[in-house]
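One chain of protein is taken out of this complex; the other chains stay put.
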Amino acid sequence: MTEIKWTRKDLLGMEDLSADEITFILDTAEEFKKVNERRVKKVPALRGITVVNFFVEPSTRTRASFELAEQRLSADIVNMSASTSSLSKGESLLDTAKNIEALQVDILVMRHAASGAHQFLAKNLKCAVINAGDGAHEHPTQALLDIFTIREKKKKIKGLNISIIGDILHSRVARSNIYALLKLGANVTIAGPPTLLPKEFEKIGVRLCDNLKDAVADADVVNLLRIQHERQRASYFPSIGEYASVYGINRESIKYVKKDALIMHPGPINRGVELDSEFADGKQSVILEQVTNGLAVRMAVLYLVSGCLKS
Amino acid sequence: MVTKKESSNYILQNARVIDPKNGVDAICDIGIENGLFADPSKISNPKKIDLKGMVIAPGFIDMHVHLREPGGKDKETIRTGTMAAAAGGFTTIVAMPNTNPLADNASTIEYIKTHCEESACVNVLPSGCISKGSEGVEMSPIGGLKKAGIVAVTDDGKCVQNHELMKHVLIYSKTFKIPVLDHCQDSFLAEGGLVAEGYWSTIKGLRGIPVASETIMVSRDIILAEAADWKVHIQHVSAGASVDMIRDAQKKKVKVTAEVTPHHIALTDECIKDYDTNFKMSPPLRSEEDRKKLIKGLQDGTISVIATDHAPHTSTDKLVEFAYAPFGVVGLETAVSICLTELYHKGFLSLSDLISKFTVGPAQVLGLDIGSIEMGKKADLTIFNPDVSYTIDADSFYSKSRNTPFNGKEVKGRVMGTVVSGRFVYSMIDGLKGSF
Partner (left out) sequence: MEDKIENRLMDAKAMELAIERLASKVIESFPGKELKSMAFLGIQKRGAWLAQRLYKRVFAMSGNKPLIGTIDTSMYRDDIGMRKNLARILETSIPFDVNDRNIVLVDDVLSSGRTIRAALDAITDFGRPKTIRLAVLVDRGGREFPISADFVGMKYSVPQEEKVHVCFKDHDGEDIVYTTSRKES
């Protein structure tokens, strides 16, 4: 086993990471999961470190998960959103970020609606940048917790058949998962309304399916993406109702899914659209475990990124 | 348009003179007297300049330049923009009308002409908007604009979506002999798009602009130009499929011409992979297949013009998230070097063919008698050394803006002198000083 070490100051996306680095994060997360299971759910690892949660694009769950992770690591936390920052006064993102950095902030956790925003900041800032979602590009901690969950249940990633269903075109969760899973040797299939299924992914080795049945047939993992209501208006597909009947996991389509396949969803679930309640809460669902693992994964990422702050 | 200053008489010796219109490609002398081309043997008191190793061509014409004045003076002014043109080897430029206020009325054209008289150091030909306010609803006063001095109409930046309006514009413009230049873009398909739709837009999670956005409007323009029997000129072609359509139309003698920018023949959409806004422009950089087809279009004459679409933006404007940065890159000061490097030195075009894209091509589209060297004509010349190598340095630009995709690029070929009406407005020639 190669003794690799962590040297990155930022976590911007799965695109930049090697398979070894991804495994390193997952192994680190294993230990942090244990911290969350014992009585004293806190370690002093980030004591004295200041983290700013800058959610330019709003979020409740990811933000809460990061906040809790930071608290468990004993970090000092500042929360900012687009409305509570000077962005609302017309200050540029770079100026806002530089002002934040001038407060001696060590880590910036940011979610932004523009793809590439983090890369732009990481180039111009000295503090560590963690990507909590940039536009349609990447959501690395989501992919990490998805893969952590799969690894925990299936004991491996290599060779597994993983199907991601939904609006792939606009999904950063899909992209991060695709890049990471391919690096770890999984077979990735994507499916959804054809207007939302970019053919270009075939070029990197992803299998495209035009129907749900074939997509989930041999799947060991079925990962359902949240369908956003705005897409409907933008004329990509006729209606939420149609989506649910053609691409949703329900009593009809569950027959095509293997009995031991995992059912995953990044949340929040549109019950009855991507997934019927009985399967969201059923035996195959690991959706709540994803949330638990998300906390451990984020603690691991914060810990690792802080290790290289002053290099 | 050029400020009258003292001009000298010159004999430019020992250079290779290439004048595609007159079929000249030879080492010979060029005489300049009182700002006009003259017989070298008959000039009184000429300064003799030895230009051995250099190429002299008719003054280059860039028919797609955003001078930003009036209204955008932090990005560029008529003064700085024409200085950039001179440094880039251009003696004539066509100014785009999307200023603030828009050039959709005679008084704005008057304003531009007056300011050019005062501060421009190269010839500036104004263009007017196709539609009032560039809204794409009502035709602008094309007759009045022509009287005020425009050489073309365009809604550049935008595209008339209403085909009936475009049909009428073509018919109407024919009367005034004003060519119609079009920035071909379907606003629904292009809406919200940031880069070319393709592999890189998919991987990087950026909304893509499909080729169809351009080709649908190219075919619209071809159909209407054929019906009106008048000139439509496709600006900054980006897609190989557009070139194919234009070629077929030209075979049928439709009056459609096309231009391409230096950045579209040098770069592809892979350049956006680091979200660098210096590669964000409209139309976007496309695939390698498209790039190759654009070069083929230049080779077989389908594309007869190279134009920069010089679009200055301040660093404040460009140093933002990719989605929010304005489209556009500067191009005046890099065009000739990039084209020599990518088209001449790579063997795609001969020097004469390349030069024609900056001279004969644009002159034909505009219907103007410029872009050639003839006795008695205004002495506008572009002098360059095709073999000198250097590294492009944005900090040395005369333009106010620095948003170039070519900063740091090693190129081969450089403009050494620019002559406007017999005056060296720009010179890197030993012993010869240029003055803007």
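Letters A and B mark the chains in the order given here, with residues in each chain numbered from 1 onward.
By our rule, a residue touches a chain if its C-beta (ideal position, glycine included) is under 8 Å from a C-beta of that chain, and two chains touch if they have at least 3 such contacts.
Keep in mind the model is a prediction, meaning the values are calculated, not measured.
J.: Over the full complex, note down every shown chain the hidden chain is touching.
T.: Hidden chain, whole complex, touched shown chains: A.
J.: Decide which residue listed in A:49, A:145 or A:191 touches the omitted chain of the complex.
T.: A:49
J.: Could I get the residues of chain A that touch the absent chain, sorted low to high?
T.: 3-7, 24, 27-28, 30-32, 34-35, 38-40, 42-49, 106, 303-304, 306-311
Just so we're on the same page, only the chains that are shown with their structure count from here on.
J.: As a quick test, compute the distance in whole Å between the mean CA positions of chain A and chain B.
T.: 46
J.: Spell out the residues on chain B that touch chain A in their complex, using ranges where they run on.
T.: For this pair, the touching residues of chain B are 198-199, 202-207, 274-275, 316, 319-324.
J.: So in the complex, the part of chain A that touches chain B is made up of which residues?
T.: 15, 92-94, 112-117, 119-120, 134-138, 169, 172, 175, 198, 200-201, 203-204
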